[in-house]
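Shown here: the complex without one of its protein chains, the others still in place.
Note that the chains take the letters A, B, C and D in the order they are written out, and that residue 1 is the start of every chain.
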Amino acid sequence: MITPEISWLAILPELGLALGAAAVLLVEVQWKPRAQVLGMVVAGALTIALAFTVVQWIRAQDAVAGAGQLGDLVAFSRMILMDGFAVFGRFALLVTTAIGITAGWRLIEGLGRRRAEALALILLASAGFSIMVSANNLVMVFLGLEVGSIALYVLAGMTRSSSTSDEAALKYFLLGSFASAIFIYGVALIYAGTGQFEILAIRSFFSAFIVTSPGVILIGIALMIVGLGFKVSAAPFHAWAPDVYQGAPAGFVGYMAAVAKIAGFAAIARILITGLGDLEVNWLPVVAGISALSMVGGSLLALVQADIRRMLAYSSVATAGFVMTGVVGGATSGVLFYVAVYALQLVGSFAVVAAVSGPANSASSMDEYQGLATRSPGLAAGFTILLLGMAGLPLTSGFVAKFGVFSDAWSAGYQWLVIVAVLASVLAFAVYLRVVVNMYMSDAEGPTLEVPDTARWVLMIAAAATIIWGILPGSLLDLASSAFPL
Amino acid sequence: MLTWLILLPVLAAIIVSLVPSRRSELHLSLGIALAVLPLALAGYVFWAFEPVSGYQFIEDVTWYAPWGIGWTLGIDGISLPMVVLTTLLVPIALGASTSIEKRRKEFVVYTLLLEAGMIGVFLALDLFIFFVFFEAILIPMYFIIGIWGSDRRVYAAVKFFIYTAFGSALMLAGIIALAFTHAEQFGSLSFALSDLMRLDLPIGAERWLFAAFALAFAIKVPLFPVHTWLPDAHTEAPTAGSVLLAGVLLKLGTYGLLRFNLSLFPEASVDAVWIMGILAVVGIVYGAVVAIVQPDLKRLVAYSSVSHLGFIVLGTFAFTSGAMQGAVIQNVNHGITTGALFLLVGMLYERRHTKLISEFGGIQKSMPVFAGFFLFMAFASIGLPGLNGFVGEFLVLIGAYATLPVLAVIAASGVVLAAIYLLWAYERVFTGVPEKPENQNLADLSTREVALLAPLAALVLVIGLYPNVLLDKIAPSAEAVLDHVVEASGLVIPEPGRLADVFVTDGEGE
Amino acid sequence: MTELVWLVIALPLAGAGFLHFAGKYLREPLAGWLASAAIGGSFVVAAVAAVPFIQGGEHGTAVSLWDWMPAIGASMEILWDPLSALMALVVTGVGSLIHIFAIGYMHGDERFHRFFTYLNLFAASMLTLVLAGNYAMLFLGWELVGLCSYLLIGFWFTRPTAAAAAKKAFIVNRIGDLGLMVGLMLVFTTFGTLSYTGIFERAGDELTSGLATAIGLLFLVGAAGKSAQVPLYVWLPDAMEGPTPVSALIHAATMVTAGVYLVARSASIFELSTVAQVTVATVGAATAIWAASIALAQRDIKRVLAYSTVSQLGYMFLAVGATAYVAGIFHLMTHAFFKALLFLGAGSVIHAMNDEQDMYKMGGLLKKMPVTAVTMGIATLAIAGIPPLAGFWSKDEILGSAFERGGWFSVLWIVGLVTALLTAFYMTRQWVLVFLGQPRWDEGIEPHESPRVMTAPLVILAVLSVFGGLINTPLRLTLEHFLEPAFELVKLQHPPEGVGMFILLAGLSVLAGLAGAAAAYLAYNRSSDEWRGFEGGFEPLWGAWEKAYGVDDIYGRVIVAPGKRAAEAAAFQFDIPIIDGAVNGLGRVFRDLGEWARPIQTGYVRNYGALFLAGTIVVVIWLVAGGA
Amino acid sequence: MVEPILFVLMSMAALAGAVTVVAARNPVYSAMGLLGTLFSVAVLYVLQLAHLVAAVQVIVYAGAVLTLFLFVIMLIGVDKEEHWEEPLRYQRSFVAGMAGVVVLMAAGLTFFTDFDWVPAAVGGTDPSRTIGTVQAIAEPMFTDWVLAFEATALLLTIAAAGAIALAHYRRRPH
Partner (left out) sequence: MIVGAEWYMTVAAALFLIGAFGLLLRRNALIMFMCIELMLNAVNLTLIAAGRALNDLGGQVAVFFILVVAAAEVVVGLAIIVAIFRRRTTASVDELSELRG
């Protein structure tokens, strides 16, 4: 009798999310309750998922410390891993999800009866990305990626209050599918070259064999980089990002962008650094090139945007480049720290955007922010902290994050990339300062904004995290550095 | 102790921010009252500081061990005067801000945060911490210029921010490089200045790193030709902003050159003497020449800063004891005099809402006390002996002559040019018959305004006549920097009085 | 007593400080008397402290006060030796008289107390200069007197001309100071200290003549600025915009002599360089005759005196250049007496004439103000070098020394002699124009003798002008003996010895003085038409003199205007468009790059796909090519 | 001898179908081209002994997916010929350029490098293992790959929920 190898602990968080999604849908069908009830169901699912994630973390740390078997961290016939890296990524995803839902709560409420679908899709997307960060098998990565992405395509087109929302959804969908196809083709070629889908096995393969003419493997690596580069919106695979960020409902964009970045970078780091570390001489220059192009191009384009959401989109392109310097540096901790803090900042920023220009709206001109500091000082202050954090000013977590990845890249011998990066950071300052200028330095008067409490909470958490991890980064940095992949 | 120096302003900022916005009358007075606390503490540190070389009141707490970052603070004779100056200027700057009506609370908060950052820069002995503070102060200053400035404030604020951030960007890369060099040579990352000073850098790398640091500091100073952010920032900034900008922020550049470039890259520093020296001297002359014809009083003072700070850079790179002490004390002097000049211009602006020289004339008639203070500070700035500006510039010039005679002589012409631009401006603003009706009945300085200026004026005199009050504490530390450079680079510093070393026999061949 | 010599500086300084803060609460004359008392007290202290030198045998002592700039060996210290004592006595003595005079002169001025604040501050500064024990402190005094000069010239700040003159004086002085400062750099680098005692004792051993020349010439630049020598004299005539007591004190008796004092004080350095000596003397002689010729044609009563001062300072430079230091200092002293007297007299006249300064609008004042007329007459004779008045002895010693030195100095001697003639001419012209002839003054002016408080100083100065020269006659060289300890390190130039030579030389100069005086009397003791015709006879030379050779104009066109144009070009054609333009341009480049790249995001999803695929192909090729 | 002939034929058919998808002006023809490709590829699967996959390809793809496509084509009424002009400037020349580069790269790889398609066989030695019978596929599918199999449940849930969310459309949502 052949039985499947089941490790419940490894999938309990995802299971919690999936069951939560199902519960939301069922509760909605059955009782058509108020939004708060659905919210509580979702909160329950997330709490359970987070709780099990903590348990996983303890297990992973114990295993590393010698209290358990490292083999325990490999589950489901080597399909997924429970190593610190995966758990950290999952935890970040779950927190981002919770905050993202809070930030988009007003939008969800406004969706009427479709709110259950929205909540279910969010939970499922998170489950998918959660699989992606923990997958050891490239097909699993692909599945997780698709689960997450398809859900996001739907979320992008969910409100359909304006024609741009349609446009965003279709563009996201077409290009996303294109990228997925390219990614899975890369996986197929890697499989053809190595006979393996498993990242750890691929690593063993390359440490055991020296492939003299790696042919398909190199093309496979290239295609995987491209496919994942799309997900994290690295240039030149970023073209979807501005349009989707602008067109999709503001209440969701922060969440969508943040989870895709977390999962995408987790996958990139695991595949490239863990799986293909022995071939880094081949892929490092390419990733460095993508990184540089993203940083410079993203910043330049962000500089000239008149719409804040496009600006944030291009700046996220630049951020993808910055995070990628950490990939070049070959240290996963820097990447994890960066995406974790950036995810919070992104969600918080879009909470502000949703508060200022309406959660379902897709136009959010910079001009709307004029005089925000007098109209809604708290909002402006919080947003400023987030913007400075994204810019990477000292005393914010963004600075620590940048410093970390730049250091890694420097130690990896990519000095030129660090220099490009620091100069691109200056461009990024200019980008974010424009918003601050609008908020603080224009005397435009206007009615006081009515800001939903949920947005306030999100902003407060995000801003506080930005400051606290900027001043005392040790706690999170320690976590990130003990969250290395197997 | 030193941590409290940084924390006190932060706490003050928090306290002020907790006062409800509608109690706007409280914010400023509360801010001033709280800003006196760091001043008192700094005063105590000054009093307790032993006049010997090396850092004192050292605090060293690991911040993040894996990166080798420590909360390492210490104070020596070079940073001590700057800290005291900072704590002194902040309450004065706040006191000069009564005319700020809009969003006063924020203003006070930003100013106090700025103070914390500035003190942090001077105290940091860990390059990471240093960089954090160095960059962080851009934010409050950016807001101060951008929110409470005059017409082109946004342009000036953004330019200030981006320009200086651009400079420090490469320094960040340099800091990372140093830390990793430390990891290569000693096995662990470290950002501590004392650790990094032990590095054995190849000369090529040392030059590149020197350049990266020097660019950051040169922009901050600002050195010709990267100075143009300064006139804009000064002109647009509110009075308090200008005072702190001129008084302290610019000194971060000269302080950085002295503290970091010289200590970390002694050999490259010696190699760069001519570049830095020529830039400094060009700045001295050029800043002064350009200042002469400025139509705006604040721009004029701003360009004069370019000129004055050239002396400090020249003194730093002259590598003689006198010049180095002169550079350090000139840091303080320029802060006091130029800070006071900006205060004065600000007071004038509050009365007339213009800073254009052509708008004035003959106002000594209606504002004799004001005119007196202005003239006093102008002469301090010109470098009149007996006032503080002279001590620094004279030490620099006399000291620099031994090693850089040509540059020192050209630099000396700056003192003539200073007289030209300041006295010409004084003539146009204060003398003659007040023809414009709005100039005829200007109110003279109030008691509050006199109280703001008086301590600065007193310091101008005290330092001018008895600079030992500072030089005693500066000298050992300055000597230590010099010794380090000499030791590391094998530089031979000609001793004054040893004619053969310094004076190449002239054409007469005797 | 020597230990308390710092009181000499401290008393007027305290006076200034007190008046600065409390002056406005004092009623009018009180402030003046207080200031006078301060400087008078200073005189008394100086006199008492100088007693040991008069008794002889004392070399002087250094009194150290406090460290100033230890890194360059500069401290606050006083060198109390015969030279500084003499200077201090002249400054405080003449200064006291002028203070007292000013009480009357400044009567009614709304900033009366401020004036005395400045006067006292000036006295303190000047005393700092002369009592300094090292060059740094000398420089301190040197600059502070410049400051006071600035404040006092521009005292009536509502007059644009006064303000401009003040600024001009300070800036021109500063140009000279630049030379002094560079000289000090050289001195410090050479000796490692700025202290007189350290320098002068070692100068002979450690200074090459090249260096001595360099230092000497640089000091000369500084001295020329302060003492209004060619080509930096242009500020002094303009400085007459200040109240007349200021002209008397600062721009005749004391401050302007600082250059002479500097050279005399640095005698040990000049001793080592003939080039420097000759240059100093030549500059002095040139200044003497240049300014004297200008003085010939001036109409403004104070301008005549101003150019006369320049000219007389030239004499002193001639003396110290010829290493006849005692003669130079002697002339400095006598000149202080009679030139102060002349200025005060002129002030008295101006006071009486309701601020009229044009001599062509005076005349016949002898009867209206006899004391002024007589005292000024005495001063005129003294400056003209008529024996046995003070000027005769000192001027004659200078000329004699130059003659004795021989060589190039003989030429300078002739120049000096001609200058003596011119001096006698223009001074007599002035006296005649003011006090003799028909009244030419405007309607409504009622000239009257000045009050006692003003005439008393005139009388005292007149007495000094008459007898002051007697302290150093060839018969009895009191002053020379007094000063000897201060110059023991150098070789002093003396006039030729022997009664015959003396009579010959003195006769020549007296002849020149008498000739000049007689010519002026004859030319000007006539109707105004006649002397105007006489002046017209010298055209175009007279016009050039009257316009002071147009030097101000030339400076304006050659230096000031191009300088301003250059500054404007630097500020508005270079700094803003080019330097700042580059910065803003760089910013714009990035914006433009962004704008340029924006159209890539066309909005067409198929374009995005093409971009995506292109990127993919590049990445594939890059990786494959890198791996192959 | 059957395999090479079938391979050549079916490859040609697959590519021809693919070209038809791209080139046909009528979407219905494109769909038919896709159908041809799917069938041809299914045959190629069979040639590679992947019998179950081939069957599923026919059932799921040709049977369900393609029907769905056709249904939508009819539903939204785009079953007419499209204009052949390219409205986007440079798009075609850019694509042609890229195609050229790809061809050049392929040629370069083939002729100038020892480019390996399949460098190493790491599976077992028993060739019968790879016969894709139902049982052979089912065994790994429900043991080693069971988690992936479960994950597809998420996918399908999303598809269902997403389709409802998107299609649930009111003219004015607010």
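Basically, a residue touches a chain if its C-beta (ideal position, glycine included) is under 8 Å from a C-beta of that chain, and two chains touch if they have at least 3 such contacts.
Since the model is a prediction, treat every value here as computed from it, not as a measurement.
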Omitted chain's touching partners, listed by label: A, C, D
Omitted-chain contact residue, chosen from A:Glu14, A:Glu28, A:Asp83 or A:Asp243: A:Asp243
Identified contact with the non-displayed chain, of A:Gly16, A:Gly39, A:Gly157 or A:Pro485: A:Gly157
Sole contact to the chain not displayed, among A:Ala169, A:Leu200 or A:Ala373: A:Ala169
Residues from chain C at the interface with the omitted partner, ascending: 598-599, 601-606, 609-610, 613
Touching residues (missing chain, whole complex) on chain A: 139, 142-143, 146, 150, 153-154, 157, 160, 163-164, 166-171, 173-174, 177-178, 180-182, 184-185, 187-189, 191-192, 195, 197, 216, 242-243, 246-247, 305, 310
Absent chain, residues of chain D that touch it: 1, 3-4, 7, 11, 14-15, 18-19, 21-22, 27, 30-31, 34, 37-38, 41, 44-45, 47-50, 52-53, 56-57, 60-61, 64-65, 68-69, 72-73, 75-76, 78, 82, 86-88, 91-92, 95, 98-99, 102, 106, 117-118, 120-127, 129-130, 132, 136-137, 140-141, 145, 148-149, 152, 155-156, 158-160, 162-163, 166-167, 169
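Going forward, only the chains that are shown with their structure count from here on.
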Whole-Å gap separating chain A and chain D, where each centre is the average of the chain's CA atoms: 29
Inter-centroid spacing, chain B versus chain A (mean Cα positions, whole Å): 43
Length of the line joining the C-alpha centres of chain B and chain C, rounded to whole Å: 36
Residues of chain D whose C-beta touches two or more other chains: 109, 113
Per-residue overlap in chain B, given as positions that touch at least 2 other chains: 162
Interfacial residue positions of chain C with respect to chain B in the complex: 66-72, 76, 136, 139-140, 142-144, 147, 150, 154, 157-160, 162-164, 166-167, 170-171, 174-175, 177-178, 181-182, 184-186, 188-193, 206, 208-211, 213-214, 564, 566-568, 570-572, 575-576, 579-580, 583-584, 587
Chain B to chain C touching residues, read off their complex: 159, 162-163, 225-229, 232, 286, 289-290, 292-294, 321-322, 325-326, 362, 364-365, 379, 384-386, 390-391, 394-395, 397-399, 401-402, 405, 408-409, 412-413, 415-416, 419-420, 423-424, 426-427, 430-433, 465-468, 471, 475, 494-499, 502-503, 505-510
Contacting residues of chain B [partner chain A, same complex]: 63-64, 66-67, 103, 128, 131-136, 138-139, 142-143, 146-147, 153-154, 157-158, 161-162, 165-166, 169-170, 172-173, 176-177, 179-180, 183
